[in-house]
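I have a structure I would like to understand better, so I am pasting it below and will then ask my questions one at a time.
A single protein chain has been removed from this complex, and every other one stays in its place.
== subunit A ==
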């Protein structure tokens, strides 16, 4: 993605409108990261609009596909029960936007481990993401772990990945060793995916 000559300032007034504008933006050859991030952040979370996608699982966080962007991007909603968290992972050379729809998520950034990683991975920074905030990451920025550290509140986040990907690497924090994993959808377009 590169900066186009003109950057629009969008305001998405509903989830439907957000999806529509995303299709418009991604129809172009060049897309601006800042533009997408601002658009995602402009949408004020309204649970009525996304409740149908927010399917929680008792044991771990879920990925629920909302829109497959004509192959240009994947838009999905992730549901995090109390204490649920991800492993440290990369983003397979794609762009990742993460917007909080409900609750709070903690994002911890890590440096890429050395070639033959054999030591504790280096934490770069951590932050608490608030409702409606939108974070961005790609492989050149680093790796991250995302967690719902609340013991009382579930959390819901909206993710956009471009280009779409269904596998990535997870990393062992103590050793830096990586392992390829395939990700699946708990539900697609509001329908539970049968495994």
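The rule we apply is simple: contacts are C-beta pairs under 8 Å (C-beta built on N, C-alpha and C of every residue); 3 or more make two chains touch, one makes a residue touch a chain; residues count from 1.
The working rule: contacts and distances are computed from a predicted model.
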_Can you work out the missing subunit's protein name as recorded in UniProt? Choose among "Tax1-binding protein 3", "G protein gamma domain-containing protein", "LRC58 protein" or "NEDD8-activating enzyme E1 regulatory subunit"._
"LRC58 protein"
*Looking beyond the chains shown, say which of A:60, A:127 or A:192 touches the absent one.*
A:60
_Touching residues (missing chain, whole complex) on subunit A_ = 58-60, 82-83, 85, 87-88, 121, 145, 149-152, 171-175, 177, 179
